[in-house]
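Every protein chain of the complex appears in place save one, which is left out.
Just so it is clear, A, B and C label the chains in written order, and each chain counts residues from 1 on its own.
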Amino acid sequence: MAYGNLETLYRQVIMDHYKNPRNKGLKGDESFYTVHIKNPTCGDDLTIQIKVEDGRITEIYQDGVGCSISMSSASVMSETVKGMKIEDAIKVIDNYVHMVKGEAFDENLDMGDAIVYQGVSQFPQRFKCATIAWNALSKAIEKHLNCPYHKDEE
Amino acid sequence: MAYGNLETLYRQVIMDHYKNPRNKGLKGDESFYTVHIKNPTCGDDLTIQIKVEDGRITEIYQDGVGCSISMSSASVMSETVKGMKIEDAIKVIDNYVHMVKGEAFDENLDMGDAIVYQGVSQFPQRFKCATIAWNALSKAIEKHLNCPYHKDEE
Amino acid sequence: MDVHSIRKDFYILVNSDLVYLDNAASSLKPKPVIDMINFYNERLGVNVHRGVYRLSHEATELYEGAREKVAKLLNCRFEEVVFTRGTSSALNLVASSLGMQIIELGDEIITSELEHHSSMLPWQNVARKKNAKLVFVPLDEDKRITVENFKKVLSDKTKVVALNYISNAMGYITPIKEIIRLAHEKGAIVIVDSAQAAPHMPIDVKDLDCDFLAFSGHKMCGPTGIGVLYGKHHLLQTMEPVEFGGDMIDTVELSCATFKETPYKFETGTPIIGGAIGLGAAIDYINSIGYDFIMQQDNILRDYMLQEMKNINGITIYNPKTDTGIVSFNIDGVHPHDAATVFDQENVAIRAGHHCAQPLMRCLNQVATIRASTYFYNTKEDIDRFIQAIHKAKAFFDSFI
Partner (left out) sequence: MDVHSIRKDFYILVNSDLVYLDNAASSLKPKPVIDMINFYNERLGVNVHRGVYRLSHEATELYEGAREKVAKLLNCRFEEVVFTRGTSSALNLVASSLGMQIIELGDEIITSELEHHSSMLPWQNVARKKNAKLVFVPLDEDKRITVENFKKVLSDKTKVVALNYISNAMGYITPIKEIIRLAHEKGAIVIVDSAQAAPHMPIDVKDLDCDFLAFSGHKMCGPTGIGVLYGKHHLLQTMEPVEFGGDMIDTVELSCATFKETPYKFETGTPIIGGAIGLGAAIDYINSIGYDFIMQQDNILRDYMLQEMKNINGITIYNPKTDTGIVSFNIDGVHPHDAATVFDQENVAIRAGHHCAQPLMRCLNQVATIRASTYFYNTKEDIDRFIQAIHKAKAFFDSFI
């Protein structure tokens, strides 16, 4: 059995983010859009928070429990989109999802470390783990777009 | 397609009993044991009444709606067991059921016209039609045995 | 499309002499459907959703792929498709969840005497438990549901309307779209029993705008033990689950639990995996035949059957204006079960009984009828053999007079 595959899935940088998650811990601040998301089947449980100012994600935090793929990708995602314009973040989310699904994606679009999740495309069973954080981000952006001036109720 | 089979099922005597049922109509008399039985699947609906005196079925009546096999066999059954001792009736019921199931049965036991239902053994789908009246009789006898001096509540 | 090449997909039609005209009860199952059920049982055979290994993932893809096929068939969203054991189970789900939640004392529930027991009885039960009123659309002289008669019973009290799309006993197509429009004006919820419609005509739930719709796999070339409940997403969302346990939960605490989103909150325990995959294959098969062809066949065979039957004296047809290939009749003076035995001798499979529609039988003043029902694989030769069997039955029982 070739281990090439496994090693394309579990890259050093992924395990780094798993062990040393960035932007971890939540804020009580009401100006954040907060999204809590779960995968009841596998127990992954993640909360992310974004602050949007002038159309940019100026702050982002994440916290949760789950496997290395889901937890590291929350960390990677937070680093990737921090400081990004909303419309760019939407593009990255879209590109990322295509990539991990194994579909055509724009290799020139800068996704930072998120590019290392390309190996997930060979592990469709782990697709949900690799996208949970990005789904959460997507929902947070949706919240923002639906209600740009709100104070989050959560 | 040979019609031999059908003709062993629908004998002249069966159709006779179907068109001219014997012992038809119920009595209001409380000394009868009454059993009402239905086959919800096909709609057959039959009531029989027996009076037992000195261990003999001295009177029997039947009424209902259903196909020629079920209705005729109620008529034939009533003629066959009228006047019989309870223990003999039980033997006839048992023998009859074996016969229509296509199992070994005592051909020497006198069952009157009931013997013409032998053809049913080749039509297992009609087994229930051919036995509904005999089941009702069996239940009526059971009622009698459980409570030999009762006045029927029905 | 050529019937004779279609028939090759059905083992019984190739290898026996049977004329199968009991399609309204269950259709026969074609080879591609059987092969797909086999594929799951033999090559996968494992559980779905929770397995990280490849076989389980493949099984999950097929299972959820079947849901996607249903969604396409009905023109609805993926999450609006709940797999159930069959039509009866699906209709009961709506009644015991939504029905018990929304029906109150004095509310009215409209149904009809033309219904299959599975369409009417779940609401009879709700009405009884909630002291609500079950109201019956008066049938017209043909025993048909009409918009005019529906209007007579529709009122501000109407909360639910539960009607069939095609009657299994009479073959009538209910003018359901107009009924739904009218019912919605009163704010009522409409549940459409499509057990007979799904196999025979295209259904577009968006166009109909029905709130719920149910059908079974086994009447449309699929396996037994699988069916579908379609429900509008916002309604499914508000409904309580009726079965609790594995696979449908989100978080379980000792004293309470939260549930997954629809459709999963209604699919408790290990799903009907093989059944759903088989239904998916049946939908592919039916699409490959095409509803145009199916409806055309039903019409040709119905016209031919009625024309031939009208030439026979001493039989009574109860639905000479049937819209589909379903014909209900009796041979005068012959109990339908006696007739059925002759049909069986002739190797013609029809149904004799109340067709799970006792109220309708009472309207017809019959305990039971004989029902012949066609599907796309039937031929005019089948009808000829069926007509012959009627003649034989008449002749046989006439001989006793």
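Methods note: a residue touches a chain if its C-beta (ideal position, glycine included) is under 8 Å from a C-beta of that chain, and two chains touch if they have at least 3 such contacts.
These numbers were taken from a predicted model, which means no experiment stands behind them.
Considering the whole complex, the hidden chain is in touch with A, B, C. Of C:255, C:313 or C:365, it is C:255 that touches the chain left out of the display. Set against the missing chain, the residues C:121, C:147 or C:182 yield one that touches it, C:121.
Although one chain is not drawn, the whole complex shows that of C:51, C:138, C:175 or C:202 it is C:51 that touches it.
In the full complex, chain A touches the omitted chain through residues 1, 3, 5-6, 9-10, 12, 15, 19, 41-43, 65-69, 123, 125-126, 129. Take chain C: the residues that touch the chain left off the picture are 11-12, 18, 20, 22, 25-29, 31, 33-34, 37-38, 41-43, 45-47, 50-56, 85-89, 91-92, 95-96, 113, 116-122, 124-125, 128, 134, 136, 216, 218, 223-226, 242-247, 249, 251-257, 268-275, 337, 340-341, 343-344, 348-353, 356, 358-359. Residues touching the missing chain, restricted to chain B, are 38, 40-42, 124-126 (touch as defined at the top).
We adopt the following convention: only the chains that are shown with their structure count from here on.
A straight line joining the Cα centres of chain A and chain C is 45 Å long.
Centres computed as Cα averages put chain A at a distance of 77 Å from chain B. Shared interface positions of chain A, defined as residues touching 2 or more other chains, are absent.
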